[in-house]
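Encoded as structure tokens, here's the structure I'll be asking about.
Now for chain A:
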Amino acid sequence: ETVRIGVATEAYPPFATSDASENYSGWEIDIIDAICDEAALDCEIVATAWDGIIPSLLADKIDVIAASLSINEERLKVIDFSNKYYQTGASITAAVGSGVEPTPEGVAGRTIGVQSGSIHQTYASQYFPDATIREYQTQDEANQDLFAGRIDATLADVLVLAEFLSSDEGTACCEDVGLVANDEAIHGLGIGFGLRKGEDELKQKLNEAIDAIRENGTYDEITAKYFDFNIFGE
Partner candidate 1 sequence: MQGEEQPGTPVIKVRDLHKTFDRHEVLKGIDLTARVGEVTALIGGSGSGKSTTLRCLNLLEIPTRTRTFKLLGEDVAFRSSIRKGVEVVDKRQLRRLRSRLAMVFQSFNLWPHLTLEKNVMEAQVQVLGRAKDEARETARRLLDRVGLSDRRDMYPSYLSGGQQQRGAIARALAVDPEVMLFDEPTSALDPELVGEVLSVMKELAEEGRTMIIVTHEMKFAAEVADKVMFLNAGRVEEEGTSDQVFNAPRSERLKQFIQTIN
Partner candidate 2 sequence: MPKSGLFQPHRIVMVLIAIAALLAMALNMDWSWLPKYAPHILKALWVTVALLVSSIVAGIFLAIPIGLVQVTGPRPLAWLALSFCTLIRGTPILLQMWLLYYGLGSLFPYIPGLRQTWIWPWLIEAWPYAFVALTLSFAGYEGEVMRGAFKGVPKGELEAATAMGMHPFTILRRIWLPRAVQRVLPTLGGEFILQLKATPLVATIAVVDVFAVFGRIRQETFIVYEPLLMLALIYLVLAGIITLGFKLLENKLPSRG
């Protein structure tokens, strides 16, 4: 039986982006391939709007969410997760020399772009009461607006921002101002595959496959193509 892997339609480089033939590529896609191979699962990529990715899982339109979804308490109430397959921090990127700092005081009075429905939005609304939060459908659009000067900073996954900072535009306009303080309740326990509750068999297969590719070197091999450091975390 095929397992439908839900990825977000919105570009989320370097983890997952689509080309003109609707082929998705990126680190996360490569990892999924490896895991499916390892677990001998017949996987099929199904693109879903990020905004509706959890409802899609619940509505049985997909079986697994593989869209850099952080494992956190709120989400655990509704869905189940595999073990983490990577973990990174959240950082703030701002215009060069803007004086923005990754603290509540450091962003006071500024406009911060976040992806709607992401943990970063939750974090920002909880910790940055004095900043104006602007919600974007995709992180990519937040980056664009940061480049365009329409927002002062953006809060997102450090790796995603690193990708942006390495692009021409990112290099030209912006800089990383550092990681925000960690809140495990929000940032969670790393990134895992989202599953419907009760799918224990599938969950176990995924967990075993994650362990296996970590062990046999496939994970590192793929990671080396995209990053020059360890992204698995502790």
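With respect to how the candidates were assembled, all candidates are chains of the complex that A comes from, given by their letters.
Operating definition for what follows: a residue touches a chain if its C-beta (ideal position, glycine included) is under 8 Å from a C-beta of that chain, and two chains touch if they have at least 3 such contacts; residues count from 1.
Quick caveat, the model's predicted, so the values are computed rather than measured.
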Of 1 or 2, the one touching chain A somewhere in this complex:
2
List the residues on chain A that touch candidate 2 in their complex, please.
51, 54-55, 58-59, 74-75, 77-79, 111, 113, 116-117, 121-122, 134-137, 141, 144-145, 147-151
